[in-house]
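One protein chain is absent from this view; the other protein chains keep their places.
When the chains are written out, they are named A and B in that same order, and each has its own residue count from 1.
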Amino acid sequence: METVREWLNALRTGECSARDAVTTALERIRTVDPQLQAVIAIDPERALAQADTIDRQRAGGEDPGPLAGLPIGIKDVICEKDVECTCASQILKGYRPPYDATVITMLRRAGAIPVARLNMDEFAMGSSTDHSAFAITRNPWDTNRIPGGSSGGSAAAVAARMLPCALGSDTGGSIRQPAALCGVTGLKPTYGRVSRYGLVAYASSLDQIGPLALTVEDIALLLPHLAGHDPHDATSANLPVPNYPAALFQDLRGVRLGVPKEYFIAGLDPAVETAVRSALHLFARNGADCVEISLPHTEYAIATYYIIATAEASSNLARYDGIHYGWRAPESTTLDEVYSHTRRRGFGEEVIRRIILGTYVLSSGYYDAYYLKALKVRTLIRQDFTRAFDTVDAIVTPTSPTPAFALGEKLNDPLQMYLSDIFTVSVNLAGIPGLSVPCGFSPDGLPIGLQILAKPFDEMMLLRVGHAWQQLTDFHLRRPPVCATSFSRPTTHA
Amino acid sequence: MITPETVAYLARLARIELNETDLARFVPPLQEILAYVAKLNELDTSQVEPTAHVLPLTNVSRSDDPLPSLSNAAALQSAPCTDEGCFLVPPVIE
Partner (left out) sequence: MPDFAPVIGLEVHVQLNTATKMFCACPNRFGDPPNTNVCPVCLGLPGALPVPNAAAIEAAVKAALYLNCSVSSFSKFDRKNYFYPDLPKAYQISQYDLPIGTRGSLEIEVSGTTRRIGITRIHLEEDAGKLVHAPGASLVDLNRAGTPLLEIVSAPEIFSPEEAYAYLSSLRLLMLYLGISNCNMEEGSLRCDANISLRPAGSSTLGTKVEIKNLNSFKGVQKALAFEIKRQSSLLATGTPIVQETRLYDAATDKTLSMRSKEEAHDYRYFPDPDLVPMTFSPEYLARLRDNLPETPQHRAQRFVSAFGLSQYDATVLTSDPALASYFEDTIAAGASPKLAANWIANNLLSALHQTSTSIGACKIRPPQLAALINLVETGTLSSTSAKTVVFPAVFEKGIDPNAVVAEMGLAQVSDTTQIDQWVVDAIRANPDVLDSLRKGKVKAVAKLVGSVMQMSRGKANAALVSQRIAAILKDMHGIEISG
């Protein structure tokens, strides 16, 4: 019982009650998480109470929803009513939101049970999950390596089979990159597809919530319960939600796949290149039409991203000032001290760095040269994709230029860390959807991810290509060493 | 080239207390990052419209109908310091 589909089957057949499901997930967390530190907090009482409600409903002949009893992990950046939400930051210590994020409301309505708050880079700023104020999450494939980030806790928890699925958030690759580095499947939906209401903002014009799971099929099962118009989010698209699981019944024949030449560059790890090239061969052999395309502004994406993201972040994170909620630096006696001490000591260094950078690019005299310039280059990057999708149905690239790097390796070299987002940030700038699926392993046994991109709101195409890929391969089913033996049976309680 | 003085000024605008040691640590990476992002100047964008939003949405609004607010207790439940149903702060001098 590892994939969402397996969990749901067990729950539907009655092989496993919702209480059993929650208990099983909590036990796996207790067993595995001490080695990985993917989990920030659990609230067993709350999860079990929801499970019992579902079991009662089922016993009473009520339909408790299509995901009834499914345990899910929540990145600690998505609000659940009265549950501490820290964004892995000291400054939000003790903050309990008085409301649920829209995705939480939707998941609960479908019967899913949030069981754990998952670790991340502080305020989703990072690609390693070693920028957390509370714990360093480790990669299940090699505990001396980072799991990727910022949704590193979500990816590690799913990879280690603690939970069948998790929510992450993706501003510049924060779902796809950790999914790739941990060998799981992760989707960043089109900007506007999933409500951001209740997602603590890092960069509002780039942020999206998305699911991580073991298989594309699982993603297709979850997505209908996340996607859709939300009147609480003015940037939410008012479009119908397609029948995503239907994408699983289509094959690759006639699909035109674009391969951007700018993504095969110096710095690309040879193992990654080999894995991606062989994926392309396999696609071609199975009926897809692979063509080289050009996304000429790719090399400007990182610079554009770091200007726009930090500008928005400097404003979004200004509200953490020790007054209305969260942590206040002790012994601050004047208002000015409350502000400046709380913010100096409550934020980690990477967050401070980005706030200062963002403040700079918006400040008087620099706005046009940096922020406005970046908004214009963003237009060029979008146009690259629009043009590409005139001729192809999907674009296939590596997700990350390298497999997981060592813990702390890029901690003191922010620019090097930023550059590792090279293949993922353009997608957020363009607002298009992106999926990462496992596509191989490095000689060290580290997972490698393949990124699939499509037109805005064409998540169906991603699921189609991704699922077809997983029908041809088994990388997504391989287990990391921390859980070498499978968790096959649920824990049942008399 | 961004100077320590500029960084100190920006930190002040952002209400983050940075001392000399902090500045010495924060300035070099910021210089390096800004030098890197200057590569955008290679592009002529004089004829390019900026993109502030990726979706072509306009006029999203809601009707003027009230919904229940939070209770005072819920509104203050995570505040570090409160009094008389309000958020309490050190005296604000006007």
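Following the convention adopted for this analysis, contacts are C-beta pairs under 8 Å (C-beta built on N, C-alpha and C of every residue); 3 or more make two chains touch, one makes a residue touch a chain.
Please read these numbers as outputs of a predicted model, since none were measured by experiment.
Here one chain is not drawn; of A:Ser204, A:Thr274, A:Gln383 or A:Thr402, the residue touching it is A:Ser204.
Considering the whole complex, the residue from A:Ser363, A:Gln383 or A:Thr473 that touches the absent chain is A:Ser363. Summarising the interface, chain B meets the missing chain with residues 9, 12-13, 15, 52-53, 55, 57-67, 69-72, 75-76, 83-94.
Although one chain is not shown, part of chain A still touches it, namely residues 78-79, 85, 87, 92, 95, 97-99, 101, 196-201, 203-205, 231-235, 311-312, 314-315, 318-321, 323-325, 335, 339, 359, 362-364, 367, 371.
The rule is simple: only the chains that are shown with their structure count from here on.
Each chain gets one centre point, the mean of its Cα atoms, and the points for chain A and chain B are 23 Å apart. Interface residues of chain B, counted against chain A in their complex, comprise 2, 6-7, 10-11, 13-18, 22, 25-26, 29-30, 32-34, 36-43, 45, 48-55, 57, 60-62, 70, 74-75, 77-81, 87, 89-92.
Residues 94-99, 191-192, 205, 231, 234-235, 237, 297, 299-300, 302-304, 306-307, 314, 318, 321-328, 332-341, 343-344, 347, 349, 352-353, 355-357, 359-360, 363, 370, 372-380, 382, 413-415, 418, 429-431, 456 of chain A touch chain B in their complex.
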